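Got a structure for you, written out below as structure tokens; questions coming shortly.
A single protein chain has been omitted; all remaining protein chains appear in their positions.
Order of writing sets the labels: A and B. Residues in every chain begin at 1.
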Amino acid sequence: MFPFCFEWHWDLGHMVFHGALWYALSILGIGLTYAAIKSFIDLKKGGHH
Amino acid sequence: MDSALIPQGVKRCPFPQFALWIGFLSIFMLWAVVAAGVAWIKGLNTTNLNDYFGFGAWITADLAVIALGGGAFFTGFMRYILGIEDFKHILNFAVIIGFVCYSSALVILGLDVGQPLRSWFIFWHANVHSMLTEVAFCISCYFTVLTIEYIPLVLENRQLDKIPLVHNFSHNLHRIMAVFAATGAFLSFFHQGSLGGTVGVLFGRPFGFREHFAIWPTAFFLFIISAMACGPCFTILVTRITELITRKKLVKQNVIAKLAKVSGWLMVAYLALKMIDTVYWAMVTLPNMGVSVMDMYPESPFTIWILIAELGFCGAIPAIILITEKGRNNNFLLVPATILSCFGAILNRYVMTVQTLALPVLPFDKFVNYIPNWVEWVTSLAPFVYLALLISLSYRYLPVFPQEKELNP
Partner (left out) sequence: MKEEHKEGAHGHKEKYKYGMVIDLDKCTGCGACMVACMTENNVPFRKDESNKLVSTAWMRVFKATNGKSYPDIDVCYFPRPCMHCEGEHGHAPCVSVCPATATDYNYETGIVSQIYTRCFGCRYCMAACPYHARYFNWWDPVWPDKMEKALSPDVSPRMRGVVEKCSFCFHRFQRARDHAYAEGRREIREDEYQTACTQACPADAIIFGDLNNPEHKVYKLKKSPYAFRLLERLGTNPKVYYLSTRSWVRRAGDNYLAGERSK
């Protein structure tokens, strides 16, 4: 899963697979973080949808 | 008693009646928890699995619930990516079904492995060439997506929604839901396919092996299409059952009919491709391995009738009903069609896993039978009870069906 695991190889298979995986995980992580931060900001502004 | 939690403007049954129903479902769930506990504590020797049937009821249940839960990703795909607005009226419900299906699949996978505490090895020491690795990653990620899709619905509960931060969070999640749905669709296309790929790559098993297209066996593509076809059918079926139990119309007929139509045409496409695939497998793949197609259907229950049942009774018949306007608008035809379609998917997942293992490959090896025991049966059927439980709770306390108020003034 990480380059420091000994079975990791810098080959096409690993780059494609883990590239797609980390891409998906990043989107989920960034999305959730955005929603959480935006909610706090909205709260501070006193906004209530 | 719990009226403060019930969405405004809708009617629900009295609390004691609801509690009784939940209690009844919980008894079965408790039984399933005991069965899971037995398997986890005492090991897989408490099942009827053996060295010839390393995969059995659990793997069938796993593949089946993931296929049936395909309605969530596909409805989301059609709503957010293709922009078909009608499906927003059934999307919440499809998400709940998907959430149940995928969480069940993860628990069953956890049961099915010999050393559950080492399950994280599949991520840490991932073999990127294994279809199972792809399945594990995608299912876990997609379950996260389903949770993200389910959370806003939970937060829309009347009491939770009063909290400003919760309300804002739910609102902000809704705003970017298309991004999550797109990620979910991407993950789903891959893992539905990889589940087919797990069997399709087994070149030591003639029954399961399929020729490759690029790096994927044909089963990869067939599993995606069959999940896209049967997933919505399961969503329709569960909607109809919920409407029957609640004695209310919850989703407008045009939405159901549209979903049924999409499902029907996908079934037609699936059947056509599956036929081509089966013929090629029978005429080219198998003879190259030295076996004939009839060798693959040697004895009960694995006779040629299982193929006819899968593609004919549970394939062609529901497909014809679903693609005809009269068929999909008549409940007496629509409901049996969705049942047959779902059963077809379950049957397909069963033969692709269990039959693949059941057929001896060595000419001097013998055919062995396998019947799951109570531990396997109870835990394999538990997802359906869990589904009833979560739907009951969600329906009572959350605004699951946007059209409910309009349809039940």
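Simple rule for what comes next: contacts are C-beta pairs under 8 Å (C-beta built on N, C-alpha and C of every residue); 3 or more make two chains touch, one makes a residue touch a chain.
Just so you know, these numbers come straight off a predicted model, no measurement behind them.
Within the full complex, the chain left out of the display is in contact with B.
When you scan B:83, B:363 or B:409 for touch with the missing chain, the hit is B:363. Which of B:17, B:159, B:254 or B:292 touches the hidden chain is settled by the complete complex: it is B:292.
Within the set B:141, B:202 or B:267, the residue that contacts the chain not displayed is B:202.
Although one chain is not drawn, its touching partners on subunit B can still be listed: residues 43-45, 50-55, 112-116, 118-119, 121-122, 124-127, 129-133, 136, 198, 201-206, 287-292, 295, 356-357, 361-365, 368.
Here is the rule we go by: only the chains that are shown with their structure count from here on.
Once the centre of each chain is set as its mean CA position, subunit A and subunit B turn out to be 26 Å apart. Looking at the complex, you find that subunit A touches subunit B at residues 1-2, 5, 7, 13-14, 16-18, 20-21, 24-25, 27-28, 31-32, 34-36, 38-40, 42-43, 47-49.
If you check the complex, the residues on subunit B that touch subunit A are 123-129, 133-134, 137, 141, 144-145, 148, 164-165, 167-169, 171-173, 175-176, 179-180, 183, 186-187, 190.
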